[in-house]
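Right after this comes subunit A.
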Amino acid sequence: MAITIIKDFCKGCGFCISYCPKKVYDLSNEMNKKGYRLPRPARIEDCTECGLCDMYCPDFAILLEKTKKKEKSKEKEGR
Partner candidate 1 sequence: MSSGVKPGRYFVQGDEAIAEGAIAAGCRFFAGYPITPSSETSETMARRLPEVGGVCLQMEDELASIHCIGAASVAGMKALTVSSGPGISLKLEGLGWGIKNEIPYVVVDVQRAGPSNGVATRVAQGDLYTVRYGSAGGNCALIALSPKSTQEAFDLTIECFNLAEIFRCPVFLLTDETVGHTRELLVIPEESELKIVKRFKPTVPPEKFSMYPLETPEAINYPFPSIGEGYGICVSPYTHNSKGYASTAQDVQEKMAKRLVYKVTAHLDMLTRVESQMMADAEFAVVAYGGDARPALAAVEMARAQGLKVGFFRPIIVWPFPDGEVLKVAEKVKKILVCELNIDGQLVREVERASKGKAEVYHFGSGGVEPHLPSQIFNELRRLFK
Partner candidate 2 sequence: MSTVGDTLNLIHPLVAKYLRRERMPHMACPGCGIGQVVHATLMAVDELGLTPKDTVWVQGVGCSSRITYSTWVGDNVDAHHGRMFAVATGLKMSRPDMNFICFTGDGDCGAIGGNHFIHACRRNLDVTAILFNNGIYGMTGGQVAPTSPLGAVTTTTPYGNIEDPFDMCKMAVAAGASYVARWRSTDFRQIANSVKKGVQTKGLAFIEVLLQCPTNFGRYVLKTSNPQEVVKWIKEQTISLKDAEKLSPEEMKGKILYGEFIHQTDRTGIVERYQQFLKQHQKE
């Protein structure tokens, strides 16, 4: 599972931060070339892969690569 913020598309609008049910995101100090402060999936361990951040992002700036079905079951066994 991976979350990537596509830096050049993000406009720092705050939807991912405020609408993530698990409050995974917060504001980083990094800026893109347009001067927008970028969000950061700081607490990625809490992510449930619900995909709301991807949906809420008006600029297609969040790339959520979900765990493949196979890996997911392995993960469960491991736990």
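Criterion applied: all candidates are chains of the complex that A comes from, given by their letters.
The criterion applied here is as follows: contacts are C-beta pairs under 8 Å (C-beta built on N, C-alpha and C of every residue); 3 or more make two chains touch, one makes a residue touch a chain; residues count from 1.
What you are looking at is a predicted structure, and each value in this text was computed from that prediction instead of being measured.
Peer 1: Which candidate, 1 or 2, sits against subunit A in this complex?
Peer 2: Candidate touching subunit A in this assembly: 2.
Peer 1: Quick check on the complex: what are the subunit A residues that touch candidate 2?
Peer 2: Result: residues 2-9, 11-15, 18-19, 28, 30, 36, 38-41, 44, 54-63 of subunit A touch candidate 2.
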